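A single protein chain has been omitted; all remaining protein chains appear in their positions.
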C-alpha cells in the first residue's frame, strides 16, 4: 500500500503506518461555494486535496485524510456571499465542532501532529478556534500534540505574486474565482474549467465595512471578485510547484 | 453539463437545474471506519456515493451532493468499536448539527426535497434527529419541505437475502465488513478490495447489552463481524442492481 | 431500610449502602408515549421500573434510581410517531445531556457501575452516546467506571419468542403496544390495562425508508404497530420471569 | 377514566380531555436531594406531586403530568450542598433544556397554559429561563401561550407562618429539611418519615456570600438547615390545606 | 502604577502584581436595566464597580477587573421586567458561559481566588453555576482555586436596614430603583441622579407566582418597585461605608 490517502488503507495498514506517532495527518478543509461561471462548486476542496497529495508524496511522514467538504459561510467580500445558488455552507460553531471531533479522532489513534490545509478563506478563524480548544484539552491532560493551520495562498512569496499579477495584486480576498484559483484548477484538471464561460470584470470594490443581511448588489454579477481571464494552466503549474516546495521546506521533516 | 454531481456544476448550471424546486438532492452520509483487513477505511462513503450516482442516473430529478465523510462513532455490535486504528468518528450531536446546516443550505437554494442516503449503520438516529428538527423549523415558518432517510441495505428484500445468505442471515448489524459490503465493493472497484487479506471467521456473538467504555475483547480480532469469504463481484452486482431498482421504484418520480 | 429504591432512602442510609462502591445503580429510562387505546401513556416507564425492582430484589448489590420519565421522540416505525396526543418527548441531545448529568451525579457518590435499563426503543442511541461520553471523561481522569446499557426485550431468547409468537415474530420495533408490552402490563397491574379497548389489527407495514416530517397516514389508526389481542397476564408473567432470570445471570454478581 | 394524572390515560382519553385547549397541565419539578437523616431523598418530588394532585382534584381543568425527578444542583445555603451522598442533581442549562422540551411537547398537543409546580428551591431561576425562552418562541410565531411558575411555599401567608413558627421564621431557604417539609411529609405519608432519626439543631448560619467549590464545613452535619423536631402531621395538614386553597383561589378557573 | 484597576495596567505591571498568585481579582457583574425615571440604565454596573474599587483600596491584595456590563434578563418581581425600553439583557446560559470564560482567563494568569461582585439581583443563579462548573473543572485537574460570589446588599446588617427603613423593609427584591440604589448613586455621583424625576409610589405587590410571557400590568408604571423619595446621599454614604467595612472584614486578608 503506497497510497498517501488514509481512505485507501485498511486498518492494519493504517496502524502500521501510524502506531509509533511518526506520521502527520493532513486534513484538507474546503467549501462548496460558487466560483463564477467557469469553475466547479468544489474548487475549494479540489485544490487543498491536490496540494495535500503533492506535499505528502514529497515526504515520508505525511498522510492525507478525507476532506471536510462543507465549510463556513461564504462572505460577500471574500467569496461573494452565502446567498448564491450552489453555495452550501455551515455556520461557524458547527464547522468548529465537527473539525474538533475529527481532529480528536486522529489524535486518539496515536498521531501527535495534524496539519489543517485550508482551501476556503472564510474558514480560517473557526479552524483556529477548533485547533486552540483541542490542543488546550490535550495540554490539560499532559499530552503534547500540535496542530498546524495553513492556508495555501500564504505559501506564495512576494516575487511570485509580482510575476503572476504584473499590474498589481489586490489581495487574497479578491482572488475568489480569479487568476489564482482558475490557474490552479486548469493545472489540476483542465476539463473541469470552462474558460469560455469565464467573465471578465474589474476587481470588486467594497465599502470599508460589512452589512448583514448581506447585500447581493455589492457583488459582481458573475460571482468572481476579480477577473479570471488571465489564468492559464502554466501559471497554475508555477503556483502549485512554488506552493508545494515552500510547504515542503516547512513541513518536510518532523519538528 | 450532464453530470449528476453538484460538485461538478458551476453556480449558473446549478441554478438552472434547481431554481424551480424540481430537483431532489441526495446527500450520501458515510463514515471513516475499519472494515477488516481487506476493505478500505472509506467503504461506508464509497457505497452510498456509488448508489446515489446510479439512482440519479436512472431518473431526471435527482442530483448528488458531496458526501459527509465522517460519521457517528462506530459501535462494538455493529461496527467493531470506536477504538480501532483508522476508525475516525464524530460524536452524535456534532454529526447532527453539521448535517442540519448542510441540509438547510440546500433548502435555501429552493430545493424542497432531500434524500439522506446512509452508508453507516450507527448514523441513523442522528440523521433522523437532524431531519426532524430541520423539517419542524420549516413547518413553523409555513414552508413545506421533505427529507427522506434511507439506509441502502433496507432496499434488499427477503428473497434476495435468502439467495445471498443460503445458510441463514444474521442481521444487518453483523454484516459489517462481511459479504454484503465486500461484494458491493468488489463490484464497484475490485482493485480497492484485497480479498487475499480477508479473514474468515464465525459471525460475532454478543451479550444482550452494551458496555461503556467498550470492551475490545468482545470484537473479532479481524474487525469484521461476519466472514467476507463468500463475497464476490457477481453478488455485488446483484445487490447493487436490486437496491437501485428498488430505490428507483420509490424515488423515481416526484411525489 | 430494606427498600431497593434510592428514593426511599435518606442520605445516611444511602451512604452506608454505597460508600464502598459495592453497589450498582440501575436507572430506568422510559418515555411518555401513546401505546394504543388500551395502555397508559407511561407504559415505557412502568415496565423498566418493575424489571429494575425485580432484578434488584434478586441480588444484593443493585439499587434502583428514580426513573427518567421523558424520553426521545417517538418514531413512526417503532412508536407510531411524535404527533400523537399524549406522546410527550424530548429531543435527542437534550435527553443525552440530562442523562449524562444524572449518571455523573451517581458516579460522584462513589458508585463505579451504572445500569441504564431502557424501556423505549427510540432512546437507545442517545443513551449510548451519553454513556460513551461520560465514561470517556472518567477514563481521561484515570477513574475506571462502567455503564451497562440494556433494553429489556433483548433478554428474551429465541425459544421464548417462538412460544409467544407462534405465527411468527415481526421484530421488536413492531411490538409497540402489541403482545409483549400489553402482556407485561397485564402482569404488573391488570387494572391499568383496558383490554376491552384494545384494537385488533394486522402488523404495520412500512416502506424501506423514513420521511420527515413524519406522515401520520403511515401509522395504524389505533397507534399500535401490531395487535395486542393475544396478550395475557400469563404471557406477561412468563416474559418477566424469563427476562429477570436472564438479567440476573448477567448482572447478579459484580464483575 | 377519572384520574387527574396524564400518565394514567391512554392517548384517546388524553385527546378527549385536551383537544380543545381547555386543560392546564401541571408539571411537578423536584429534585433528588438529601433532607437530613429523617426524610427520603425524593422529598422535593413527593410534595409537589401531592399538591398538584390535590389542586387538580379541586378543579375541572387541570391535569398532572409526570414529574421531573432530577433538579438543579443543591446549594449550600438552601439545600446543604451538592456534595452530600444521595444528592443527585443536574446542571442548570441541562435542566432548563430538558424542561423546555417537555413543556414544548405539552403545548404541541394543543394545550395553551402550563403550570410548573416547583418543589426545590434551587430550581427556580432555571425554570423561569425555560419558560421565558419557550413563551418567547411561541410569541414569535404568533401563538399565545402561558406558563405559570409556582414554588409552593410562596402560597403560605404571613399569618400561617407566624402560627407555624411562633419563635420566628428564618426564611424559606433555611426550611430545608425543617418543620415545613417534615410536617408536609408526615401528613402525606407518615411511614416515609423517620422522626426518631431527626436531628435537632439551631438554624444554620452562613456568611453573607457563597464560595465555590462549596465548603462542607459550612453545613450542619445532619444536612438540615433548621430543626425538624417541631414538625407534626397536623401542621402538615394545615400547610397543605392552606396551600391548596390558596392555589385554587389563583388557578381554580381559566384566565 | 498604583491603580487598582486591571484595565489601567500594562502586561508587565500586571505580571508583577499577580505572578505569585497573591492577588484576588474582583469582577463586577452588572446589568443594563431600567431603574425608574431618575436613575441611569447602568446603575447596576456603577455600584459594584464603585464598591470593588473601595474594597480594593482598603486592602493590598485585590485588583478590580473590567466589568461585565450586560447581565441576565430583568424579572418582573425584582427588576420590573425585560420588556422595558432600555433594559438590555442576555439569556442565562449565555451570561454563564461568558463569565465562565472570563474567570478561566484570570485563573490562567496564575490567580487562584476570584470575587464576583454582583450588582443585579437576577444574575445570582447563573453566576453561581458558572463558578461551580469552573471550580469543578479545576478540581478535576488537581488545581485548587476559589470563587467567591457576593451580592453587595447581603453585606448590610439588620441594624442598618432598620435605620434605613424605619417604616419596615419589604425585601431586597423590591429595592429595585428604591431607597437603597438611589442613595448609593447619589453618594457616588449626585449628577447622575435626577431626583426631580423620581416617582413616589407604594411598594409593588405581586401574586405568589410568576407568569411568562411577563405581564407589564403587574409592574408600577414608573419601573421602580418601591419609592426612591426617601433616598439621600447621606444614606448612600452610610450604606457604602457599612458595606465596604463588612466586605473588608471578610475579604481583607487572604484565606
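Just so it is clear, A, B, C, D and E label the chains in written order, and each chain counts residues from 1 on its own.
Just so it is clear, a contact is a pair of C-beta atoms (placed from the backbone, for glycine too) under 8 Å apart; a residue touches a chain by one contact, two chains touch by 3 or more.
Just so you know, these numbers come straight off a predicted model, no measurement behind them.
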Of the residues in chain E, which ones touch the absent chain?
6-12, 14-15, 18-19, 32, 34-42, 45, 65-70, 84-91, 94-95, 97-98, 100-102, 105-106, 109-110, 192, 194, 197, 223
Touch list for chain A against the chain that is not drawn:
73, 75, 82, 91-93, 96, 122, 124-126, 128-129, 131-136, 139, 146-151, 154-155, 207-214, 246, 250
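FYI, only the chains that are shown with their structure count from here on.
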When centres are defined as mean Cα positions, the distance from chain B to chain D in whole Å is 47
Can you list the residues of chain E that touch 2 or more other chains?
none
